[in-house]
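The structure under discussion appears below in the form of structure tokens.
All protein chains but one are shown in place.
Right, chain A next:
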Amino acid sequence: MKFRAKIVDAACLNHFTRVSNMIAKLAKTCTLRISPRHLNFILSDKVASGGVSMWCELEQENFFNEFQMEGVSAENNAIYLELTSENLSRALKTAQNARALKIKLTNKHFPCLTVSIELLSVSSSSRIVTHDIPIKVIPRKLWKDLQEPTVPDCDVSIYLPVLKTMKSVVERMKNISNHLIIEANRNGDLNLKIESELVCVTTHFKDLGNPPFASENASQDRNPARMAEVHVDIRKFLQFLSGQQVNPTKAICNIVRNKVVHFDLLHEDVSLQYFIPALS
């Protein structure tokens, strides 16, 4: 099992730092999957702790100038590691004006993902910062729990409004209720709703548009104005929104009635899928 990679381009480095910051906001610990073409940040929470799952994928070619890896075996050419996502984001934060950044798998005192950064300094001398991020290697037999989630057949698929707007709305709703109802139809309407004994608050978003493919495989339901709704934990939804510092180039919300809500975001060349299960 071997891995090492290098970034020298400042734009790539910033982009990678942004991704790691986003991951740190979304998940405390995550799984990093390294394969010859992709890097994935994976979260797959136990049902007991909320059941949120995440699948973030980036193509290594778009980030790394050098990328070498050798998986467990030729037929299972991948590496799965568990790490504290904040460690990675903290390590990358020190790389703000770096000349080069290298990531490799090492075994110093414990298995580590070593991030070493060559900093630019005023003098001609070089400064090197090295971060040894402790990791746990995930054995083969647990890989099956960490596969790319399949997107369920959804009832409604809709484009999301500006995430910042949603965030400020949901932040206020959180003070009133723990439960949020997300509902949408195939006419481009999305409602965020909270209900308590005293008050019912709904924020309506209109004319958001529906991705074209969704209307084709939409199930038997032929009435486009019919709402599909899902009850979720408002904190989980807010956590997802807080992780999005930059508005994505594409943001789609797929609702499976009373089962799950699935968010599909695209940030340039990073795709993020986020699943929040419905509350029963």
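Simple rule for what comes next: a contact is a pair of C-beta atoms (placed from the backbone, for glycine too) under 8 Å apart; a residue touches a chain by one contact, two chains touch by 3 or more; residues count from 1.
Note that in this section contacts and distances are computed from a predicted model.
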Problem set entry | Per UniProt, the name of the complex member that is left out, chosen from "Cell cycle checkpoint control protein", "28S ribosomal protein S22, mitochondrial", "Eukaryotic translation initiation factor 3 subunit I" or "Lysosomal dipeptide transporter MFSD1" | "Cell cycle checkpoint control protein"
Seminar exercise, completed: Touching the hidden chain, out of A:Ile128, A:Cys200, A:Val246 or A:Leu266, is A:Ile128
Exercise. Per the definition of touch given earlier, which of A:Ala91, A:Ile181 or A:Leu272 contacts the omitted chain?
Worked result: A:Ala91
Seminar exercise, completed: The one residue from A:Lys46, A:His109, A:Lys144 or A:His204 touching the chain left out of view is A:His109
Exercise. Which chain A residues touch the hidden chain?
Worked result: 1-4, 6, 68, 72, 84, 87, 90-91, 94, 99-100, 102, 104-112, 116, 118, 121, 123-134, 137, 139-141
